[in-house]
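As you look at this complex, bear in mind that one protein chain is not there, while each of the others sits in place.
The block that comes next holds chain A.
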Amino acid sequence: MFKSCAGLVALSSLLLSSAAMAQEKIKVGVTATLEGTYTVLGEDGIRGHQTAINTLGKKVGDKEIEFIIASTDATPDSAVRAVRKLIEQDKVQILLSPLSGDEGIAVKNFAKTRPELTFINAASGAQETTYVDPAPNFYRYNMDGAQWQVGLGKYAYETKGYRKIATVGDDYSFIYTQVFGLVLEFCGAGGKVTNRQWVPLGTKDFASVIAALPDDVDAIYLGLGGADAVNFLNQYQQAGGKAHLMGGSIMVDQTILSAKGNAKNALIGTIAASGQADTWEDPGWQKFVKAYQDAFPPNKRFPSPSLLATNYYNSTAALILALRQVNGDLSNNQAKYREALAKIELDAPNGKIKLDSNRQAIGTNFVTEVVDDGKGALFSKVVKVIPNVNQTLGYDPAVFSKIGLPSRTVPECKKY
């Protein structure tokens, strides 16, 4: 009895899926970190994704795009599991995935095993993903962690007069890439990075890490994100910390600046760099902020979109716009669609974006400073806008390749 019942269910689901095919739907799988340390980041990413759908619509000619969302927890195996599930169970044709650095490397490697599908990176920013042995069917419309730090090192050294800094960061590829970008520029300008502390992603108890922060430095760089950053700031406040701070791209971000409690006030005046700045006056950016704010009630969103929302917005926009260019044609292993994706130039809210030969974004970067708007909300204020940042950060590719891949100790603190 049970067996025949199960058989019936399987049969009907088969019938259902073939019926769906007949309606000419294009299925797109989306992953976001809706569990674990980066939950808030994933949730806002999905808001950005939804904002793009609201703005652009789901129609491609006479077909409609169907988005299926799967959850991950920022670990590479959770991302591969989610992607596999989307491909094998939901039969998606295009993937918008993933959010976090280590996930990106894993999904890129997985993409090679499914050459007939197309992968569009949602928001992950490890350098290795597109720099080392890139997958031909993996496209990234956001910059990597190192590109997002361009301008910060020089600004800290020249304008703020910091000479010696120490870093604390989550121990994984994206933060390695961020520290890579920072160290390269800061040490290139003549600064010294005396100490790099790495903590496992998902660390709860930062008390000993905070105690081990050196006193004899001008500033401390924080490369943390999500719940780790909030935990750190709370415990930093309890320990009475008073150092100058510098922030990475997901540290000085609405996901942290809008956190509950007043521990985040330690970030006022913190300098940071990222692929966006909350108070940028560019009309395109303002329009995007408005669209984001209009799409969700104030208690279900941040005052202004986070970097993740922007990245998901851009990647979703690229996905839809390129599909429209080819009129939804995914035949011949999606060859035409891929060509369109490679060529597309996005007029994104955070500046123009185009892809290089590795299908990695070249875009605009922002140096920012955290300000209080007077009503208790914190925002990142633009200090400097740097257009056309490429993956080799303006270095000659041959020189750049000698620096090595971002890791706990690479790059060395010297001028390359």
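Here, a contact is a pair of C-beta atoms (placed from the backbone, for glycine too) under 8 Å apart; a residue touches a chain by one contact, two chains touch by 3 or more; residues count from 1.
Following the convention adopted for this analysis, contacts and distances are computed from a predicted model.
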### Task
Match the chain absent from this complex view to the correct UniProt protein name in "Yip1 domain-containing protein", "ABC transporter ATP-binding protein", "2-oxoisovalerate dehydrogenase subunit beta" or "Cytochrome c biogenesis protein".
"ABC transporter ATP-binding protein"
### Task
Kindly state which of the options A:113, A:208 or A:299 is in contact with the chain not pictured.
A:208
### Summary
Checked against the full complex, the residue among A:234, A:270 or A:350 that touches the missing chain is A:234
### Summary
Contacts from chain A to the absent chain lie at residues 34-37, 39-40, 43, 71, 197-200, 204-205, 207-212, 226-227, 230-231, 234-235, 237-240, 260-261
